[in-house]
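Before anything else, here's the structure in question.
Only a single protein chain was left out; the remaining protein chains are all shown in position.
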Amino acid sequence: MPAVVGTLFVVVPLAALVAQVEWSDFWGLITSESSLSALALSLRTSAVSALVCVLLGVPMALVLARTRFPGQAVLRSLVLLPMVLPPVVGGLALLYTFGKRGLIGETFEVVGEEVAFSTLAVVMAQVFVSMPFLVVSLEGALRVAGERYEVVAASLGARPTTVLLRVTLPLAVPGLISGAVLAFARSLGEFGATITFAGSREGVTRTLPLEIYLQRFDDPDAAIALSLVLVVVAVLVIGLTRQRSGAL
Amino acid sequence: MPAVVGTLFVVVPLAALVAQVEWSDFWGLITSESSLSALALSLRTSAVSALVCVLLGVPMALVLARTRFPGQAVLRSLVLLPMVLPPVVGGLALLYTFGKRGLIGETFEVVGEEVAFSTLAVVMAQVFVSMPFLVVSLEGALRVAGERYEVVAASLGARPTTVLLRVTLPLAVPGLISGAVLAFARSLGEFGATITFAGSREGVTRTLPLEIYLQRFDDPDAAIALSLVLVVVAVLVIGLTRQRSGAL
Amino acid sequence: GGDDDGDGSSGDGTTLTVYAAASLTSTFEELAERFEADHEGVDVVLEFGGSSDLVEQIINGADADVFASADTKNMDKLTAEDLQGQDPQDFATNTLEIAVPPGNPAGVTSLQDLAGDLDLVICAPEVPCGAATQTVAEAASITLDPASEEQSVTDVLGKITSGQGDAGLVYVTDVIAAGDTVEGIEFPESADAVNTYPIATVKDGDAGDLAQEWVDLVLGPDGQQVLSAAGFGAP
Amino acid sequence: MSLSVSFTVAERDVEVSLDVAAGETVALLGPNGAGKSTVLNVVAGLLRPDRGRVELAGRTLTSVGRPGRRVDVAPHRRRVALLAQEPLLFPHLSALDNVAFGPRSAGVGRAAARRRAQELLDEVGIGELGDRRPRQVSGGQAQRAAVARALAADPDLLLLDEPMAALDIAVAPALRQTLRRVLAERTCVVVTHDVLDALLLADRVLVLDGGRVVEAGASRDVLTRPRSAFAARLAGLNLVVGRWRDGAVTLDDGGAVAGQGVGEAPADGAPAIAVFRPTAVAVYPEAPHGSPRNVVPVVIEQVEPLGDLVRVRAGDLGADVTPQAAAELELVPGARGFFVVKATEVEVYGA
Partner (left out) sequence: MSLSVSFTVAERDVEVSLDVAAGETVALLGPNGAGKSTVLNVVAGLLRPDRGRVELAGRTLTSVGRPGRRVDVAPHRRRVALLAQEPLLFPHLSALDNVAFGPRSAGVGRAAARRRAQELLDEVGIGELGDRRPRQVSGGQAQRAAVARALAADPDLLLLDEPMAALDIAVAPALRQTLRRVLAERTCVVVTHDVLDALLLADRVLVLDGGRVVEAGASRDVLTRPRSAFAARLAGLNLVVGRWRDGAVTLDDGGAVAGQGVGEAPADGAPAIAVFRPTAVAVYPEAPHGSPRNVVPVVIEQVEPLGDLVRVRAGDLGADVTPQAAAELELVPGARGFFVVKATEVEVYGA
């Protein structure tokens, strides 16, 4: 019973959203030039962000799951913070760091100039908010997989890198995939940090959520149609990955 | 190395945020009446939301992890959707459902009258966006724990409810706790769906992130100070839970 | 759910709920204090936000007694739903101004300078301030090449205060409200895009006559004085 | 509570039919990979056969690839307890609570369930470890706790997969006695690599090899006169059944076999069974005078080669001797002689 209530609580609003769509205009709305360019930008940046999250997040998860050092608990909390921080505040933090007048942006002017209002900034914002998802998911998988097999591998004479590549990571693959999917999905939906840090320019920084937000004022039907596109993309990504990997 | 880069990428912006704080005014800013009422509201609603997520999410995770039925993959994607949906769109969906003119709100007028723009609406918005976190986290733990022990228990003559209460749930406790913490944290940071569905009224629906958003350019110092409060609360919750349970 | 005292008490007539565009924050807060001082036991609850958000919420059942919009378009949505009590009345105008970070690093002096090589931040055409921006640009026959088209004035202002953008187009009142975090530069073409603020009571509001009294306050001399101090023009 | 199984698991090339009468214990023997665990898993409902049928006490538990309705009762509804090859103790419960789990689930009160659990822990020799968590006990201790847990439950059918694995040799005989007592009235299938387990615990023995039943029959028959290659390799025991008197198993005809009691000694006059290997039996043409307590006059009935050795049969008894000895002593059917076996080589169990 509660499972049904819970499911309905999520599914009915989604259905309500679908019910709002003017199907006659639907195709026109979602294939408008601005919509397509926003969708393309979202897919591109989210893919890159997920990749960056994997590249940076895998080592972080490994460090958190496989080593012990003083202050580790604090570090873990810090790494997870972007998950709870309102995205707008996250965007502010990025602005204070990589903005033209930010900590790093001011010191290395090139950085500040390059980052501002660029697609790079979008990716940075997405990575900032999505990384914790990958780290949590992968760290959990690593903890669950345990060190037993790694110890076996090590005692069979495998160097740490061999252990990592041939035992640790293969065993954590389900966690890695579900983490990457979560990161991708979170990037796809990212709005607050992006608008605050990267701005909103068609084709450069205006991702689908920004487009949706913008259309809302003007053309709510378009906003809803685009939301549905986002939903469909997300369902496809989550569904396909699950199917292919049995993970998540 | 990449672990360090990744960590720095998260930690430096947080430090930059801290660096922005005017410590002289800090105490005054965060103890202003509106800040305190926002903080109190946030803590209360997030706690309730986390609880609701547990009550509704545990059965959902059980169904997803322990049963097989056609369309399960689709259902899972749907349940996870609020995670990728831009929260504002989520808020719209809720409005279309429980608002005065929404699917349910229109049919059952009482619902429509009572729900929208009340504290209840805040909780609903938070539950909507946070539930997937609990479900993903718990479902993962359930899958990892596997059915081996449940089968043993069943074959020892335990009824399904006994198995659930004495074997399944105790074994999944780490996943449940980390899921609840994630849900709490996500509720604490929730902004977009809340402002759209519940509005922003001091003491009733204006949670801390809304207060921050409101203050962000008018009074950036206050916004940052409040963000820090949010960060500290989140660190405390995450840290304490980990310590007590070894979970997450 | 939590306690619902806040909106539940609106039924006893001692609470007046005003939904107002975010740009009215400081002025309406000041007026609320006066209103409460004049009306013993009355509690004025202010809810600020984007005009389109607010009207959407009212249409969906939010307990608003008064709605003050930053543009006529969103007020029209209210009337289209026939939710207005009395017909809307214009109570203020607002015009655009160039905002630059303190010290004006890009050396902007006129609207024409905005067409040069700098990071310009403006509102997107979909939102009211963006529409106004388009109007002045056309009037001045310049082509703007913005680095970002934001969805709200606040976001534009944020880019300028943080120094991320070199110049932006916002409302006069925003520049005044932002204090010394930005510098404002007036330009003559702003007269071509005057933004009008309408106000209306909401049908079936719980506050009864109080709502109309609030509208009267805003339209009256006290209200107009506070508004003009904040940079608003007369209707 | 009779069990009737017949199934095929093509992927593992296992095709087995098996019937267990109510209250009967059947031992599954066979080399690694013979399909023993596969049988238990199919019966417990953990593995779905490609086609086949499992019936327990008249209830159909599985029916796949056969005419009629497809049936696949969930494992927890089968009332079948499986002690798997791994102990799988609940990691979040103490050893005592693990054992008490079955009784508790059956509605027994907390105190009574714990008392019963403590008894069983005592019985398997780890009574003092009740409050330890599973990861705080050694491999053999965990195995014993798992056995106790399976015994504490009260299923219609008990499936034991190598219950004596990982046990030290000091505790094995005692645990075997315990199992023996407990399994007496139960319907049970037990997998084992130890012929003594099969002999003492089971009424009947099934030998699997390569996924097929290669031999089946009463334990004594299979173990004393094995026909399959695998059974021959591990069995061929001599059994003498009688009553325990004065340190010997006494037969009705007055004969007696002296031996060493294993586990609790049977009461004087109680039924007892003496077990000894044919290799321990020496053959003499004349009765020798020496330390061996058991000297049995026999007429040789059969002499057959058995691998490198020669098995000499007389009545129910067999002696394995080298071909040289057989030649030298002229052991041929019809010859008279004496089977001599030391009391130290004879194990005696209460029957």
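Observations
So that you can tell them apart, the chains are marked A, B, C and D in the order they are listed, and the count of residues begins at 1 in each.
We adopt the following convention: a residue touches a chain if its C-beta (ideal position, glycine included) is under 8 Å from a C-beta of that chain, and two chains touch if they have at least 3 such contacts.
Every value quoted in this text rests on a predicted model; they were computed, and no experiment measured them.
Which of D:G140, D:G217 or D:P271 touches the hidden chain is settled by the complete complex: it is D:G140. Seen across the whole complex, the unshown chain contacts chain D at 30-34, 36-38, 85-86, 126, 129, 137-141, 144, 161-162, 165-171, 193-194, 230, 233-234, 258, 260, 278-286, 288-293, 308-309, 319-322, 324-326, 329, 331, 338, 340, 342-345. In the full complex, chain A touches the hidden chain at residues 148-160, 162-163, 166-167, 170-171.
Please note the rule applied: only the chains that are shown with their structure count from here on.
Taking each chain's centre as the average of its CA atoms, chain B and chain D sit 56 Å apart. As a whole-number value, the distance joining the C-alpha centres of chain A and chain C reads 34 Å.
Mean C-alpha positions place chain A and chain D at a centre distance of 59 Å. Multi-chain contact residues, meaning those touching two or more other chains, occur in chain A at positions 92, 96, 102, 213, 216.
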